[in-house]
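I am attaching a structure below and will ask some questions about it afterwards.
Other chains of the complex are left out, but the ones given are in their true place.
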Amino acid sequence: MTPRVKEILSWYESDNPGVRTNLARMLNHGTLAGTGRFVILPVDQGFEHGPARSFAPNPPGYDPHYHFQLAIDAGCNAYAAPLGFIEAGAATFAGEVPLILKLNSHESLLSDKDPISVQTGSVNDALRLGCCAIGYTIYPGSNLAGEMYEQIRDLAEEAKAAGLAVVIWSYPRGSSLSKDGETAMDVAAYAAQIAAQLGAHIIKVKLPTAHLEQDAARKVYEKEKIPVGTLSERVRHVVQSAFAGRRIVIFSGGAKTADAELLEQAKAIRDGGGFGSIMGRNAFQRPKADAVKLLHSIMDIYKS
Amino acid sequence: MTPRVKEILSWYESDNPGVRTNLARMLNHGTLAGTGRFVILPVDQGFEHGPARSFAPNPPGYDPHYHFQLAIDAGCNAYAAPLGFIEAGAATFAGEVPLILKLNSHESLLSDKDPISVQTGSVNDALRLGCCAIGYTIYPGSNLAGEMYEQIRDLAEEAKAAGLAVVIWSYPRGSSLSKDGETAMDVAAYAAQIAAQLGAHIIKVKLPTAHLEQDAARKVYEKEKIPVGTLSERVRHVVQSAFAGRRIVIFSGGAKTADAELLEQAKAIRDGGGFGSIMGRNAFQRPKADAVKLLHSIMDIYKS
Amino acid sequence: MTPRVKEILSWYESDNPGVRTNLARMLNHGTLAGTGRFVILPVDQGFEHGPARSFAPNPPGYDPHYHFQLAIDAGCNAYAAPLGFIEAGAATFAGEVPLILKLNSHESLLSDKDPISVQTGSVNDALRLGCCAIGYTIYPGSNLAGEMYEQIRDLAEEAKAAGLAVVIWSYPRGSSLSKDGETAMDVAAYAAQIAAQLGAHIIKVKLPTAHLEQDAARKVYEKEKIPVGTLSERVRHVVQSAFAGRRIVIFSGGAKTADAELLEQAKAIRDGGGFGSIMGRNAFQRPKADAVKLLHSIMDIYKS
């Protein structure tokens, strides 16, 4: 147990030993074991975007076993997916990689301005499948956000009592926000704060832009001269917004991005005090050897 | 236990022995026993379309006993129906054919753009009636799809814990989809993926056309040159979209169809790697002897 | 136990002895005991239409004891009413007539195009009050029909487990139907089918007209030449639509009708294979002696 892992675990002072053990399992697994940094492989795009959009660029990805093996080969800290994908491989790969069961999902056949992600797995599922954590998406800014807050509250209480860690994907969306607002600096910081206040152990947000969405917030950013000009400054502000760094915050990149940019993003995450990356499409939509190489390059940045 | 059945059962690696036993019961029953192929008789049209539209073309079908006997005489792997129909024959035909209790139903007196199928049976009903599986319909694309996803999630968790298999009818419908979109290639593949991610053991979809409904999907199909020109190619793509063939996918034909076309469809299902057919109106809306003959012709294709 | 009663009980093959016992209690009670026919007295109009519209034509009917005594004097198979009416007499008349506790009610102060009948009694109430059955109204065709289907499903499961019979009043209403459609032939047959599929032991529908409401159904009635010209033919088709006669179907007349017509209706019900009548306003809105006389005339028809 490295001092850094011990320090991180100390922040979760109200959690039982079961939760701390599962956080430690993820912190101490894979290439980044012991560093306090994370690279997580999430594969929920089959449900979120459809199978062809997700897996046709690299057809072995249609097979759920592929992603377990990719996470293992790359030395990721954890692999996250919905019920069906986890059920299809949890026994074959039992004990080889920490698992996060994604408990809610949203499909894109619907054209919904105020989205809601509905429950598709349970805490009991996570336990019977040997997972370390539950995952849950909230959409701050959606008219239906309150339903998701209440549902994750219920699930998080149940998960914590069972010794499972809680990972919240906090993705601002909804009719109250502009398209740019979904990744605005103030909104991203707010999204991190909401997830932290809801009791998340690990928070996943998108990398923010320098855009400021809300008038009331913009005035404060300008008056207090909060530095948000560079990506690393923005990462630092998001981490600050998640209890001054007392909660693990990891960042996602979104759609397919050039490798050079991904590496620059990782450097900014590292320099801004972020805890790492969660990388899906940029990992599984290329041949496995290439994906492992890319993920190792990113891990090298986090180790440096 | 044939090697093929053992192989299929191995895919359900997270399920308890009870579930695997019930899957085996269906795989090892009837004319196609041991082949890994399915022909299932579903009779929920009385609730879905009304009695006269369903049974007047072959009036013995008004009697629930008729369908049990038809499934037995034809050697179907299983017979699926709602509560009332199963209750009316489960004791008389106990042990003669695996039963799937359809747990939700939708009536067509309502003119609803965004349909929901409501719960009309329970897991306890399935257990007390000696069924091997529960069946449930989802309508991906309906504004009310989320309610159905959450309900089948609850029911599936309960069913799996009780050793019952879970069969999902995944029928895209709703105001977000065009009429052609309901059977579009991309939508059918997506529907299969959603059912698989929800934890279905057996997935039932309609045979898709070559139409592509969603812009974001069409770009991928064209860019990646996914072959969907022939029916067997489309079947193959749907099976691929259900975890690269790790889940049983069966296909329905829909309304009454010429026999020659039905046989062609069965060949395409077989050639595309599909696991079989679920055939209702084409079976029970003709005299029983004719129905048995047709079903045997289809089974012959699956055995070849 | 007459052969006919034994035959009828044999149709309920999935029910426990408790349910069959309560069905037998109704089949073997009163003037029609042993015949397999029913005349049931229902008095839920106080809630449904208001007290004056219901009882002013025969004021003794304001008193709940009146209706128990009427059902007893006339030799009805059962008396059905909501919670308040049953509570007000269940001890005084304990054991003198089988009781059906009507578990939901609808008031007519509201002007609702898509009605819902809400729960006003429970299975526990039925048990503590010594009832043989629960009663429940569904409105197929209402936008809120699904809520009622799910509620009666819950209640029916609970009732059956407790050995109570389940009686469903299936009354098509709602914005999807024309006024004529509420009693159309196709709709009435569909309503009987839905109640049967929901697991009802006894189904109550209105006597249908020859009108055909739904285009898709009309085509089938015309193509298959389903005979629906006479009232007895229409009764026969409704009974056929309730599992080819494997479920008890009884018919209501509705508002006050001339006696001669009521007797003609009873003959048509008898000739069409219907199981009897449920008669409220035509019974309790006249002096008791007259009512007993009328009910006996109807029973005479069913005995002949």
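A, B and C label the chains in the order they appear, each numbered from 1.
We adopt the following convention: a residue touches a chain if its C-beta (ideal position, glycine included) is under 8 Å from a C-beta of that chain, and two chains touch if they have at least 3 such contacts.
Being a predicted model, the structure only gives us computed values, none of them experimental.
With respect to copy number, the whole complex recorded in this structure file holds 5 identical protein chains, 3 of which are shown.
Assume only the chains that are shown with their structure count from here on.
When chain A is fitted to chain C on its Cα atoms, the angle of the rotation, on a 0 to 180 scale and to the nearest 5, is 145 degrees. The mean-CA centres of chain B and chain C are about 35 angstrom from one another, to the nearest whole unit. Centre-to-centre spacing of chain A and chain C amounts to 57 Å, using the average Cα coordinate of each chain.
Taken residue by residue, chain A touches two or more other chains at no position, since every residue touches fewer.
Chain B meets chain C in the complex at residues 46-47, 49-53, 56-57, 59, 62-64, 82-92, 105, 107-112, 116, 118-122, 124-125, 128-129. Those residues of chain C lying in contact with chain B across their complex are 11, 13-15, 140-141, 143, 145-147, 149-150, 153, 157, 172, 174, 176-177, 186-187, 189-190, 192-194, 196-200, 214, 216-217, 220-221, 224, 226, 237, 240-241, 243-244, 246-247.
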